[in-house]
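Only one structure is covered here, and it is reproduced in the block below.
Here the complex is missing a single protein chain, while all its other protein chains stay put.
And now, chain A:
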Amino acid sequence: MASTQHVLLSPAELAYLHEALSLTPPIRPDGRAPMQFRPLVAETEILPGTNGSARICFADGTEAIVGVKAEVERTRGYHGDEQEEGGEEEEEGGEERREGEREGQGEWVELTVEIPGYRDDDAGTAFLAAMLSEALLADGRFAKKLWISRRFHWKLFLDILLISPPLSYPLPLLSLTTHLALLSTRLPRLKSEGDEDPFFDDDWAAAPYLYPQGTTTTRPPITLLVMAVGRNIIFDPSKEELAVADVVLAVSVGEAATNSASTKGKGKAIGGMDIDSAAAQPGRSLRLLSVRTVDPPSRVTPPGMPNATNSAYGVAVSVQKQPEARTVEAQAVEGVWKAPRGGAKPAVMAALVQKVLERGGVADEVLDALEAVELG
């Protein structure tokens, strides 16, 4: 789905990058190890008017800000309310909801992404927003946290802003910033009880965190960008690296609940295969929430021209012979770029997902590092 932005690189550059990234171990243009992320600078609670906010920037100046705002909203479809308001809404929905205590709804979260230079209804931007909210809601437990009473709930507005022009595909940056903002989000403490009109403590210091700290409860999900070149798996690819990728996946992972009984979300529990060894190994048990393939820009890059067919190559070229040299698809010549053709191999996709979900692996360390960021 949705392609990343178009990159303009020369065939010689692409051939060089592809060759360097196909080596074992790969030589990345910025010298990072294959699993290494770009160093981040992060801070939280930077926007005074929000319930929670965070800022993350890269050394190259790419910077994202996320603000979370909450608002009390009347839960639609509740039977008691409908009678007050005239009751034209469907009643059967309200009856159903009464059965399940603390049921969350996806529409309680509104997420907008803004990227400078792109319209907000641009396909790429819409796709980014969809991917981020999908990861958040696939959990099934997130919306439940917003439940106040049967008549009221919190409505959460997540405003995700990329401040700088997108120098690389911004998905992981936005995801990590959203994660931090949600960790720092606090909602006023509820004083009222039961189904009466909600009444809150006005002491901000007493407001509890949406994700209580220091406990072993779950964290917000993160979405990581992983790509493969040949047999190499590369995390947090930069723009140049994406330009030669064979496969690019956006993988959303969340923490699996500590008690395995409550795994009833719609995401598949891939982590199930190592349940037997779960107690022995360190790290969290991770749960796959969603996987999206991102169309790599490598497929639309122009192919290089081998010297043999290049009419501008050589001393005694007969310039008159070839009227217009077309870019002909030929068999691979060493040192000449050829855009990857065909789909991704299932084995490669599986290896990518497996690498993300590894116990004590990359996702685990990213979650640890994000947790270590001081709130406030």
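Please note the rule applied: a residue touches a chain if its C-beta (ideal position, glycine included) is under 8 Å from a C-beta of that chain, and two chains touch if they have at least 3 such contacts; residues count from 1.
Operating definition for what follows: contacts and distances are computed from a predicted model.
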If you look up the hidden chain in UniProt, what protein name do you find among "Transcription factor IBH1", "Exosome complex component N-terminal domain-containing protein", "small monomeric GTPase" or "18S rRNA (Guanine1575-N7)-methyltransferase"? "Exosome complex component N-terminal domain-containing protein"
Using the definition of touch stated at the top, determine which of A:Pro29, A:Pro198 or A:Pro340 touches the missing chain. A:Pro29
Kindly state which of the options A:Gln105, A:Asn310 or A:Gln354 is in contact with the chain not pictured. A:Asn310
Touching the absent chain: which residues on chain A qualify? 8-13, 15-17, 19-20, 23, 27-33, 35-43, 56, 59-60, 235, 240, 301-302, 304-307, 310-317, 319-320, 322-325, 333-337, 362, 365-366, 369-370, 372-374
